[in-house]
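Here the complex is missing a single protein chain, while all its other protein chains stay put.
We just call them A and B in the order they show up, numbering each chain from 1.
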Amino acid sequence: MPLTTSAANPLIRWSYFTEQWDRIQEALLQHIQLTLLAVAAGFVISAGLAFLGLRYRWSIGPITLFAATLYTIPSVAFFGVLVNYLGLGLLTALIPLTAFTILILVTNILDGFNAVPAPVREAADGMGLTPTQRLFTVEIPIAVPYMINGLRIATVTTVGLVTVAAIIGYGGLGRLILDGLRRTFWTPLTIGASLSILLALLFDLLFFLLGAKLTPWAKRKQTL
Amino acid sequence: MTTSTPAIRLRGVTKRFPGSSEDAVSDLDLDVEQGSIVVLVGPSGCGKTTTLRMINRLIEPTSGTIEIEGQDVAALPTTQLRRGIGYVIQQVGLFPHRTIEANIATVPRTLGWDKGRIRARVEELVDVVGIDRHMLTRYPDELSGGQQQRVGVARALAADPPVLLMDEPFGAVDPIVRTRLQDELLELQSRVHKTIVLVTHDLDEAVKIADRIVLLNVGGVVEQYASPDQLLRQPASEFVASFVGEDRSMRRLNLSTVADLPYHHGPVVEVGASPAQARSAMEDEGSEWLGLTDGACFLGWVEGTEVVDGRRLGDLHRFLPAAQVRPDSSLRNAMEVILNSRTTVAVIDDDGAFGGVVTLERIRRALAAPAADDATSPEGALPDAANAGTAAADPATGHGR
Partner (left out) sequence: MSAVHLAAPPTPTPPVGGTSIEVAATWLAQAAVPRDTTLAQWLLDPDTWTGRAGILTSLADTVVLVVAVIVTSILLAVPTAAYLAHKRRAELASAWVVNIGRAIPTFAIAGLLVPISLRAGYGFEPWPIFIALVLLTVPPMYLSTYTAIKQVDPAAVNAARAMGFNERSVLFTVELPLALTVIFTGIRVASVQVVATEPIRAFLGGDGLGRYVRDGIGQNNPTLTLGGALLIAILAGGTAVLFKGLEFLAKPPGVRRLSGGESTARKVRRQLVSD
């Protein structure tokens, strides 16, 4: 059998890139698409939950518990359950991925708003800013670094979880990994795994740079 | 004094916080003159900050009315009201994500001023509060506490509001910076003539800054509303007396200057006077030392025992004065100078000209005098006859004997 020796089945066969480029590209794009969709949806939901929490302080406890419970659901179980009801498709992959981001994002958004010093709020009120002006010119800008940090963690975590979505056939680079494992053919496995790690690092770096760019006043406080 | 309508008028203002059985502020009446500095002082829980925050409606009173220049504040939208009132707090509350320039420009921007006008105003203000213009592009975190507070004042003054509310504005900086900021505030006030209401727990600060002090007791009860001197001289109640403390006389020394004392020539004669005239001058004062002047110039002290007939006063050995004060020195400062020089008398040096003398005894009398109606000028209270014994010790250098 050709696949039994190292020579026949190297960790990576470079010609695969040219021969299967369409497949790699498709997997990569799907991976990015799933990641961004999940994080974007997660952010919208989390912003709503955070707004609720800030408006009604008592709701922060239940919201956090809900988010933490979602986060505790094992990914395999989550995908497995949904596949029975929604079939193999984008939504089945997207719902768990989105759910996993909520704890991270809600926590960071709330941290951001709690980071607005009370004297700054008082000064804003004392100067006659309307609540809306205060929100957009003072509170949100101060919360931005925390939001970016949340997005950074959520995105990087999601990149990793997307690979798991391959078990329901919708996992971007994870499909290359699973395919490699099934066929005991290492090239797609190596490519899929390596690219997903690189993608995570790339997103990490991008969000770091974005954070630094958007928050010049905190430039000395940021760490890579 | 200057206008009939007070800039700020509180009538029957009461605040009771939900869930509390006591009033935080109870039936408070207060008039604040246009262009004056009124300081609210009192122990914690006396409602001084609550009172301040009711003026710009960060707290809504339970009952009573507050007017600013005849306008009921409750009738205005809060945002509009607050844009017309400068507000400075202890922790400053600068916006950390905005440059100094943008911080100062906050209210002008919300008022929709054009860029050129905002820029000009910001530059004017940083000059007024003493911040370098190159700081404008920095962020608050890059400034010291004192600088931040100056920016806070500039931001509060940005739209040129007639009224300035300050809540413990110098509470968070070290004593040296605090003193400087207090001086700067007085300096600033002499130019901008705002109506300022300031809250502090520091009586010394109140005495130094205030035109009038409101001393509040727990529950927002006014114990006394008076000038600093009157408060120290004539405490209206036991509470005030204990609050201003045992050292209130020392505090009062800060309030008056040497120039506030009536002129006192002392045992001083022209250098060309006869020994008989000199002895008579010393006897009048009960002094063992004689001061000599040459026109407006003080020449020095000579020992009384050397003043004998037949010797010209100008030939006697002269000692330069060990203690000298200026007319604008505080009485406390004058006292320190005299005590430090181990004498009992200081020569007043009025820009090179002899301006009389000041003695420990005269300072003591100024303090002991009963209250005057116009408390800021103690002269009226001082006895005209200055026949107190000046000095047993030498008024010149300690080694002069």
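For this structure, a couple of remarks:
Methods note: a residue touches a chain if its C-beta (ideal position, glycine included) is under 8 Å from a C-beta of that chain, and two chains touch if they have at least 3 such contacts.
No experiment lies behind these values; they were computed from the predicted model shown.
Hidden chain, full complex: it touches shown chains A. Interface note for the absent chain: among A:43, A:186 or A:217, the touching residue is A:186.
Where chain A meets the omitted chain, the residues involved are 1, 3-4, 6, 9, 11, 72-81, 83-84, 153, 156-157, 159-161, 163-164, 166-168, 173-174, 177-178, 180-182, 184, 186, 189-190, 192-194, 196-197, 200-201, 204, 223-224.
Operating definition for what follows: only the chains that are shown with their structure count from here on.
Considering their complex, residues 56, 58, 78-85, 87, 89-98, 106-107, 110, 139-141, 152, 155-156, 165 of chain B touch chain A.
Interface residues of chain A facing chain B in the complex, by the touch rule stated above, are 117-130, 133, 137-138, 141-142, 144, 215-218.
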